[in-house]
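A single protein chain has been omitted; all remaining protein chains appear in their positions.
Order of writing sets the chain letters: A and B. Residues in each chain are counted from 1.
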Amino acid sequence: MDQALDRPHPSAESGPIVPVLECRNLSVSYYTRAGEVPAVTDFNLRLMPGEAHGLVGESGCGKSTVALAIMQYLGGNGRIVGGEILFDGRDLAKMKAEDLRRIRGAEIAMVYQEPMASLNPSMTVGAQLAEVLLYHDRLSRPTALERARAMLESVRVPDPDRIMAAYPHQISGGQQQRVVIAMALLSNPKLLVLDEPTTALDVTIEAGIVELIREIGAAHGTSIIYISHNLGLILETCDWVTVMYAGEAVEVGPVGELFDAIRHPYTRGLFASIPLPSADKISRPLVPIPGQLPLPYDRPRGCNFGPRCEFFIAGSCDSGPIPMLPVWNAEHRRSRCIRIDEIDWERPPAPPALQAAPPPGDILLKVEDLSKHYELEGGFLAGGGRTVKANESLTFDAREAETVAIVGESGCGKSTFAKVLTGLETATDGSIRLGDVELGAVPIEKRDARTVAALQMVFQNPFDTLNPSHSVGSQIARVIRKFGVERDEAKVRQRVDALLDMVKLPRAFARRKPRQLSGGQKQRVGIARAFAGNPRMVIADEPVSALDVSVQAAVTELLMDIQREHRTTLIFISHDLSIVRYLADRILVMYLGRIMEQGRTEEIFAPPYHPYTEALLSAVPVADTRIEKRKVVLSGDLPSPSDPPAGCPFSTRCPYAIPGTCDVVPPPVFEPSPGHRILCHLAPETLMAMKPVMSEREPETRAASGSS
Amino acid sequence: MLKLILRRLAQMMLIMVAVSLILFGVFDSPKFKRQLAVNELGGFAVQTLSPADYQAWLERKGLNVPFAERYWKWLTGIARGDFGRSFQKSADVGPLLGRALLNTGKLALCVFVIMIPLALVTGVMAGIREGSFQDRSISFLAVLFTSIPEIATAIFLTVIFALWLGWFPAKSRGDGLEFLVLPALTLVLYDFGYVARLTRASVAEVMQSQYVRTAILKGLPYRRVVIRHVLRNALIAPFTVIVLQLNWILSGVVVVEVFFQYNGFGKLLLDAALFGDLYVVQAATLAAVLVAVLSQLISDIGYVLLNPRIRFG
Partner (left out) sequence: MSAIAEPLPSPPVPVLARLARPRFALALLLLIWVPLVAYVMFGRELGPYRSYVLIPAIPAALLLYAVAARTWRESTIAVAGLTLVFFWILLAVSAPYLPLLDPNKPVAPFVTPFTERNGIFFWLGTDMRGRDLLARTIWGCQRVLVWGITATAAAYLVGTMLGLIAGYRGGWRDEVVSFVGNVLLSFPVMVLFILILNYLGQSGFNIVIAVTFSSAPAIMRIVRGLALDVKSRDYIHAAQVRGERPLRIMLVELLPNVRGPLIVDACLRLGYTTVAITTLTFLGLGLQPPDPDWGLMIKEASTTALVFKFSYMLVVPALSVSSLILGFNLMADGLREMSLRD
């Protein structure tokens, strides 16, 4: 208690300004059949008017619980068990229901992770917006609708009249989120709580929403709580940041200051495990945080991070609860680590032994003019159907031991390509050759066993990748038997053990059911299963995107180690440019079924860019204060794949689009260097003259960054 | 949306054609034809009918012509309102079936008038406070009532209200409203539990949804949240099921009408089936399927109309 009270704040010194929001020693628990589960313990936060404060942490760290506690919406089984939440000096937890209702939606508003689910499916957008004003500001219906329309305009929703009359499912995800934001802003709230507002959106759409959020803070003076798992987003949107781990705040401070001088081992671990532009798979590989998040009812004594910490000292770190301690005696910077002054924070995390990049071998996969079209079902009485061109004239190749990444947003056709490659779908046109075997039009049933075994897959969703009804061992063993790697039962079992060793799981896991494994462990089993038949090529479809960042690093490193060792060709499908930059040798950038640009990784990340690549690069949030990005924000949404523009698919959103050419004529190929191909109408000189999207800041301007 | 309704209509026609084919196929089988011949020729046992007499009879009735031709004749007969004659009751099937359906219609109307408000109100009351005492007691009663089959409910009601208290007649051979009470109540009790449970589940699910959270955190009054956001979405499923209950009730009336000796569709069908009165069985079945298919169509259209996601999909 006293600890929070005596914590001064830089802006508190300037006068008796009441914080908009203050959490004092907040503790929240959920009551389940298993008993009390502490979700948040001893949480402090102070938010001044006009400030944006980020809460960052991995899943299960309690950041969303804090948001729900602020909204006083913990559900039937959640309860605030200690501390208080002061909004404008009044404790929200002690407020009467009617007073709380008056505050919710009017003075505190919230924006949610899934915009579609957050909007009532059977009410028009206009009615849902106007409702806020009808009940809080007692406006008449026409006035309320007029104000709602104006607000939609100010959050830059195109064609607000149409949107007002539309039902939520009729508008795109990005527009839905803008509607939710407009709804939150209607009553001009003092505090806006944003819970992962862009996680469900594509990266170029996300960039637009982030831009909007920054404007809100500046234009309306709204205080913001921004919850995210993405450090880069926090850097782009917030002034302050609190890093959370296992229900506790572990480090707090101004964003730029904290990012430049980390003072908690967990924060340090987080940064070491995300692929920053400075990371490199050969010279500066990712360093995962060892171990697992402790279960909420099984947390260690003392420091929660203790068991996973490289600086852990028995006897002091685990002797009792660790308080938030000031860093450099500066009261606004705190860290929950008792060894702040003993640790050498400048020493980089221990880099693993250097591994030389394996030289790529012969061409293994050759894709030529591959197209995959779907007939949209017109159905009975509906007349002719439309065609979706999921893949359109893809041409590229991949060599042995090479990693080729396919990058693109949802609907770009990257998953369709994986299906065609694996034979779950057949190509409409063009050819795929694996070695000297033609695969394009050959469905999986018609492929011979060797080809099937040569081409295996790692899947995206760790909760879906393993069959929940069978044990881990039997699922791996099935692949071994199916592909005839071993036939003798004892040998099969030996091989299962060897594969588990390879993915660094204990052999005892063979007898486990998938539900007894964590997400990262399941993904490891998925990798073991993919490699069980000694494939020549593995397709990994977003293998780490559903995992927490610290686990992502471990799984990524593992996948690359195995690939290097077996000289497997890896086709890595992802929407995340940062990870792709880190691990790929070559990159294909796809948009609406076409490859817009392809080349070696360093070619993709340096000019000349395809305009879409440029926008993608600019949209990726980077958690590094040294990096400066040129803003390229795209307007509009992805066109429907069933109704693409006639010319260049990107022409509807391209800032450089040449009217009369780009939207009518398919773009030509420009090849600035052998193998680097750009599909664009722009003159080669224009493309060559492009400036880099990311550049390093001058050291002296670094201090001012971040907290912009 | 029009497309959807048209497609449903086409499906419904196809189903009716298939059903009529099955019905005709079944009752046109040698087994039933012989039975019919025996009945017509004067009530001796099936075995004693000589093959020659049977052939002559087939000839006389025009039953020797190909299947398709007879089927077409049968269909056009129905279209003209000629359902054939009942042997058991020596009457035309059309008016007989009409009267029975009217009586059953009265019964079904009573059931719906009581059951719908009762089930919806209790279902909403339970679902809106999931896990509360109110919820648990309503849920338990609902399970209890759906667990007692109509035949048992009918017995309990008869024993209590007819045999013990003597408030209502034990058998419903009459026209007054008092004869409808026990049969209707039996059907209500059985159906109410099912619809109430469904309503409860639907309301409880919507209460957990993220858009209801949005509505609450928008600071709307609770009444507004419940009426505009919860009920509007939660009652779509119960609505479609209530319409489908018509199909269910057509099943239930057989038992109830037989037990209470109520002269409706179910009793007509069963009596005819036990007697081998095949034109009656055919007509009654066709009518029942028509009602079922129509209710399915209404339910589908209602679902589309109530659900903007499909209406403007």
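To be clear about the criterion, a contact is a pair of C-beta atoms (placed from the backbone, for glycine too) under 8 Å apart; a residue touches a chain by one contact, two chains touch by 3 or more.
The structure presented is a predicted model; accordingly, all values stated were derived computationally and were not measured.
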{"item": "Sole contact to the chain not displayed, among A:Tyr135, A:Tyr167 or A:Phe509", "value": "A:Phe509"}
{"item": "Of B:Ile151, B:Val241 or B:Ile298, the one touching the omitted chain in the full complex", "value": "B:Ile151"}
{"item": "Options B:Ile78, B:Val241 or B:Ala273, residue touching the unrepresented chain", "value": "B:Ala273"}
{"item": "Residue among A:Lys190, A:Arg447, A:His575 or A:Arg594 touching the omitted chain", "value": "A:Arg447"}
{"item": "Missing-chain contacts mapped onto chain B", "value": "11, 14-15, 18-19, 22-23, 26, 29, 31, 143-144, 146-152, 155-156, 158-159, 163-164, 170, 247-248, 250-252, 254-255, 258-259, 266, 269-270, 273-274, 276, 281, 284-285, 288-289, 292-293, 296"}
{"item": "Where the unshown chain meets chain A, residue by residue", "value": "33, 288, 290-292, 307-308, 422-424, 444-445, 447, 449, 452-453, 455-457, 459-461, 464-470, 478-479, 482-483, 504-506, 508-509, 516, 520-521, 526, 529, 533, 554"}
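Convention: only the chains that are shown with their structure count from here on.
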{"item": "Centre-to-centre distance between chain B and chain A (centres being mean Cα positions), rounded to whole Å", "value": "53"}
{"item": "Touching residues on chain B, where the partner in the complex is chain A", "value": "3, 6-7, 10, 130-131, 209-211, 213-221, 224, 228-229, 232-233, 236, 306-309, 312-313"}
{"item": "Residues on chain A engaged by chain B in the complex (per definition of touch)", "value": "71, 73, 76, 101-106, 109-110, 112, 114, 117-123, 131-132, 135-136, 167, 169-170, 180, 183, 379-382"}
